[in-house]
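Left out: one protein chain. Kept in place: all the others.
Up next, subunit A:
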């Protein structure tokens, strides 16, 4: 009897867990299916290589693609050096006192702040106080601020995984602390650091709220990509085509196409992270 109930309860446990997993997968599948089935028809070489035309009812999405690429680049150029250096300081140099603990707790909390808050903060600081205006640089820096806590946290975690014996190995042959970090600790932690960087940037590339007030434009005619000017970006373009455009029904296929491109971009970035991890793991063993 005892044996039977145990078996029954284990089947129930197993079934519940499996069912929740299937439900989650089902919704993910529906989202992907919806985007792929409705967006695939708009996808073509023209779609990604032509600028929007005829009130955005025709043409492609080259302008928002360029905007998103440049935006992500600025985010990376700003957030990676600051974030990685900050993580190195916190993990390798800072003593474990109340100040360090406060800094660390603040950074953890910042990663939980809603992205719209970053958008408004960017508007106040970069657009208005620093007089950058609504521009590529202001939006890039705002996204950089949003990315910093994630970069610091993932880099610090990667550094923490390096055992002290690795540091001692370098110190014991006469390396200074800086040489130890530069030549031994960072290379060992590189796969973890890069994975964190790519995942953070792929998240930043898909953000809408932080760029809403800081530089994303409804439509830009002609040349784009100047640091001090507004720009078009994929997530905002998608938002605009789905909710703000005057002939929504007409641009629906373009909206789905844009969504598909955005998903593909993020997917490729995630794939890059996966590849980096795989490559370094192979080297380590």
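Here is the rule we go by: a residue touches a chain if its C-beta (ideal position, glycine included) is under 8 Å from a C-beta of that chain, and two chains touch if they have at least 3 such contacts; residues count from 1.
Here is the rule we use: contacts and distances are computed from a predicted model.
Per the UniProt record, the chain missing from the shown structure is "Phosphate transport system ATP-binding protein", taken from the list "Cytochrome c domain-containing protein", "Amidohydrolase", "F0F1 ATP synthase subunit epsilon" or "Phosphate transport system ATP-binding protein". Residue A:168 is the one among A:13, A:34 or A:168 that touches the chain not shown.
Not every partner is drawn; the one left out touches subunit A at residues 95, 163-176, 179, 183-184, 187-188, 283-285.
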